[in-house]
Structures are given as structure tokens and as C-alpha cells.
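Only one protein chain is missing; all other protein chains are in place.
Up next is chain A:
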Amino acid sequence: MVLFILRRLGQALIAIFGVMTLVFFIQRLTGDPTYLLVPETATQADIEAMRRSLGLDQPIIVQYMSFLRDIAQFDFGRSYVQRIPVTTIIASRLPYTLQLAGGALLVSFGLGVPLGVVMALWRDRPATKLLTGFVFASQSMPTFWSGILFILFFAVWLGWLPPSGAGGIENLILPSFALGLLSMATFARVTRTAMLDELSKDYVRSARARGVATPRLFWRHLARNAAIPVISVAALEISQLLAGAVIVETVFAWPGLGLLTVQSIVSRDFLVVQGIVLIGAFVTIALNFTADILYSVVDPRIRLDGSRP
């Protein structure tokens, strides 16, 4: 088990290192990253001064090393627009994105998993088939369209909820549903497939033959076995939610990291964009690492050979 965790940790560290390298090279896609960091009004002298102060006149390998060193110390540089450290800006917006992601996870997990169970257990009823069709179709729904439709129905026409902005819990409801809807469909689909896989296995039939009541069969046997794929999808979905927040926050003017990203691109505040992307990538890698560990805790078969079944 320890060996398994260590090996996965090693892989995660390599991935983090790789992401930093990737971002470093993307910075240099247009040649000189200095132009990303100066305002559009900068004179040639400003650009030269900026280049020297950032060490961009050094050999590229030196630049790369100092880039890695700064990021490793959680130094993402200073915002050129706001003139404060990028970490401070990100820290001030992070709570909003976490609230939104939490709300969306509540919606997607809380509705998606029961939906999936219903879709599996009563799969032959016409009503269930219709429901399944709707859930599958909702996977093709762009969040920015469903978000706008939510605003239209619940804020403009019905007037139940505020259309945008941050504030109380009522501001969080529409964005959470808009962001959570897509993941809800994923959870429902994965839960349904996992339940159907389990239902077709021999132990279910023999348990039924022994007279095990349905609720007991469900909680003691089905739910546990079907949980494995759902857990691994959960970690992926959290990172999807964080990425999806960029769009949903823009739709609802929710002042989290997503809106900050878009605002920073518009104001050409490159270091803030880079900081958010790096942190987003690190969080994704950490979530996947956690999922793998959880996975092996739930299903001991995985631990034995270190690979997945």
C-alpha cells in the first residue's frame, strides 16, 4: 500500500513538473514573453527595462530554472495591472469558486447518483426511459446556454432568484445548477452503468435466491460495488467543475477565479492567467491522485498488483 502511494505520488510530481514545463513553453510560443507582460502603451525603453528586471535577457535554461524555482516557492509574480502579488489576488477570489464548485458538486452528486440508481433499477418503465433520454441529452447542453435559460426562466420571468452577482445563498443557486447539470448527467450515467453491471452478476441472483430483501441487497452489496467507478469519476468531475467555472462565472458575473481569468485576459494581465492555470492544473493532479488512493482503499484488488482491474 505504501509502495503504491509512493509510486502514484512520484507520478503526480512528474505531472506537476511537466505542466510547469508546458506552461513555460506556451509562454514562448510567440517568441518573446516580455510583450505579454507589459501594457500596450509601453515604450521600447520600458520593454527593455522589463526584460532585464525579469531576467528574460538570460539564456533560456537559466530562465527555465528560475521559473521552476519561483513556482516551487509559490511565487507567481506580481500582477502588472493591480501591482500586487498574483497569489494575493487569487486567494481573494478562490473562496467564491470553491463555494460555486461545492454547490455544483452538491447538485450533481446529490441528484445524479439517485437518478442513476433509479434509471438502473426501474430501467424498463417508459417513464424511466424518457428520463434516461433527457439525462443523456442534457450532456450535450452547453453550460452557457443552460445558464442563460435559467436566468431567463427563474430570474426574469418568474423573478424567484437574482440573475447574477454574488451575495447570499440565493445568488449561488442558479450558478450551481447551471454548472452542476452537466456533471449530474455524468454521475447519473456512470451510476446507472455501474448498477446495471452489478445487477447482472451472479451474486445478486444468489442473494435474491437466499431471500435477501431488496434494501439490504442494495445497501450491503450493490451500493458498495457500484461505488468504485462513481468515486473515480467524482474526482474527474470536480476538476471538470473547476474548469467549467470559467464559463459559468462569466454567465452569472460570479466573482470567482473563472471571471478573474477572463478579466485578466481582457486587461492583458498575463501572470494572473498563468497563476490560475498552474493552480488549476495542480489541483486537478492532486484530485486525480486522491481518487487513485481512495480507489485502492475501496477496492483492495487494485492494491495487490498496483494496477487497475
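We take it that contacts are C-beta pairs under 8 Å (C-beta built on N, C-alpha and C of every residue); 3 or more make two chains touch, one makes a residue touch a chain; residues count from 1.
The rule we apply is simple: contacts and distances are computed from a predicted model.
**Q** One chain of this complex is not shown here; going by its UniProt record, which of these names is it: "Energy-coupling factor transporter ATP-binding protein EcfA2", "YCII-related domain-containing protein", "Dipeptide transport system permease protein DppC" or "Oxidoreductase"?
**A** Of the names offered in "Energy-coupling factor transporter ATP-binding protein EcfA2", "YCII-related domain-containing protein", "Dipeptide transport system permease protein DppC" or "Oxidoreductase", the absent chain's UniProt record gives "Dipeptide transport system permease protein DppC".
**Q** Determine which one of A:58, A:82, A:225 or A:250 touches the chain that has been left out.
**A** Answering carefully, the residue with contact to the hidden chain is A:250.
**Q** Return the single residue from A:5, A:23 or A:121 that touches the missing chain.
**A** Counting the whole complex, the residue in contact with the absent chain is A:23.
**Q** Which parts of chain A are in contact with the chain that was left out?
**A** The missing chain touches chain A at positions 11-12, 14-15, 18-19, 21-23, 26-27, 29-30, 33, 36, 129, 132-133, 136-137, 139-142, 144-145, 148-149, 151-152, 156, 163, 190, 192-194, 196-197, 228-229, 232-233, 235-236, 239-240, 242-244, 246-247, 250-251, 261-262, 265-266, 270, 273-274, 276-277, 280-281, 284-285, 288, 291-292, 295, 307-309.
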